[in-house]
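What follows is a short report on a single structure.
What follows is subunit A.
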Amino acid sequence: MNMLEIRNLHARVEGKDILKGIDLTIRAGEVHAIMGPNGSGKSTLSNVLAGREDYEITEGRVTFEGKDLLALPPETRACEGVFLSFQYPVEIPGVSNMVFLKAAINARRKHQGLPEIEAVDFLAWVKDRVKKMHMDIKVLQRGVNEGFSGGEKKRNEILQMLLLEPRLMILDETDSGLDIDALKIVAEGINTMRSPERATLLVTHYQRLLDYVKPDFVHVLAGGRIVKSGGPELAQELEARGYGWLDAA
Partner candidate 1 sequence: MSTPAQNIQDLVRKGEYRAGFVTDVAADTVPPGLSEDTIRFISAKKNEPQWLLDWRLKAFARFQKMTEPVWAHLHYPPIDLQSISYYSQPKSMKDGPKSLDEVDPQLLETYKKLGIPLKEQEMLAGVAVDVVFDSVSVATTFKQKLKDAGVIFCPISEAVREYPELVQKYLGSVVPQGDNYYAALNSAVFTDGSFVYIPKGVRCPMELSTYFRINERNTGQFERTLIIADEGSHVSYLEGCTAPQRDENQLHAAVVELVALDDAQIKYSTVQNWYPGDENGKGGIYNFVTKRGDCRGKRSKISWTQVETGSAITWKYPSCILRGDDSVGEFYSVAVTHHRQQADTGTKMIHIGRNTRSTIVSKGISAGHGQQSYRGLVRVQQSAENARNHTQCDSLLIGDACGAHTFPYTEVRNPTAHLEHEATTSKIGEDQLFYCLSRGISAEDAVSMIVNGFCKQVFKELPMEFAVEAQKLLSVTLEGAVG
Partner candidate 2 sequence: MSLRHYTDAFQQLAVQLPSEERTAREASLQRFTQAGFPTRKLEDWRYTDLSALTDQSYALPSPATPDLSHLHLEAATAQIFVNGGDGAFTDTGREGGAVVALNAAFARNGLDLDIGPGQSLAQPLHVLTWTGHRTSAMTHLRHRIRLGANARATVIFHHAGEGAYLTTQVTDIDLGPGAQLTLYRVQDESAGSTHLAQSDVRLARDSVLDAISIDLGDGLARHDLNVHLDAPGAQAGLYGLYAPSGRAHVDNHTRIHHRAPHCGSREFFRGVVAGSARAVFNGKVVVHEQAVKTDSETRVANLLLSKTAEVYAKPELEIYNDDVKCAHGATFGQIDEDAVYYLRARGLEADVARALLTQAFAQQVIDRITHAPLRALVTRRFLERLPQGAMLETLL
């Protein structure tokens, strides 16, 4: 069964049309990369899938595992297994990472009809994943993303992903602003999550992430539409030639 089906999706923000007819199908187990020039609508698409309310859907439909995704509030989407790694993660001073993670995990468990997680299990589990992401355990006491560097924020997004175990992972430029070591850690994090039951939508500008996380499909988003789709070789071509040649084609 198709995990995600996007049909003729149109979206606008503040009276401006951004997405102008997106069609995309993602099956479980697949990795799709979306590339495209700045301002082409990649984050808009990611946010529309996660349920941001600033965007107005003017046409089209999206189903996630057969359900009408657009009808669900963002928290239900999250609990159903949709995860967005934000391009610009929000800083939330005063809410500690620990409290935040526990709240998110328990919300998901409640949705699944499971009891709240035991404090001891939770701690052990979180600590393990923090280590995997090569993060300092002290960040758990700090406010969510509060005072984090750009790279730390991205790692924190992946940490949350490891803990929440979503089925559809939308990663909006999670590779931007990372040095090469951090990039490897993040890529490793993504790869540990790859499985036949899960799918990934990678938004990126750079081939270098795709060296670590091999996509099955590459799409070019420009002017609010997918203007070209292909295999991993398309990403290499884009890296070499930029987006200009697509207009001519």
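Regarding candidate selection, all candidates are chains of the complex that A comes from, given by their letters.
What we mean here is this: a contact is a pair of C-beta atoms (placed from the backbone, for glycine too) under 8 Å apart; a residue touches a chain by one contact, two chains touch by 3 or more; residues count from 1.
This one's a predicted model, so the numbers in the text were calculated from it and none came from an experiment.
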item	value
Result, touching chain for subunit A in the complex among 1 or 2	2
Contacting residues of subunit A [partner candidate 2, same complex]	50-53, 73-75, 77-79, 83-84, 86, 89-90, 92-95, 99-100, 102-104, 106-108, 111, 116, 143-144, 160, 164
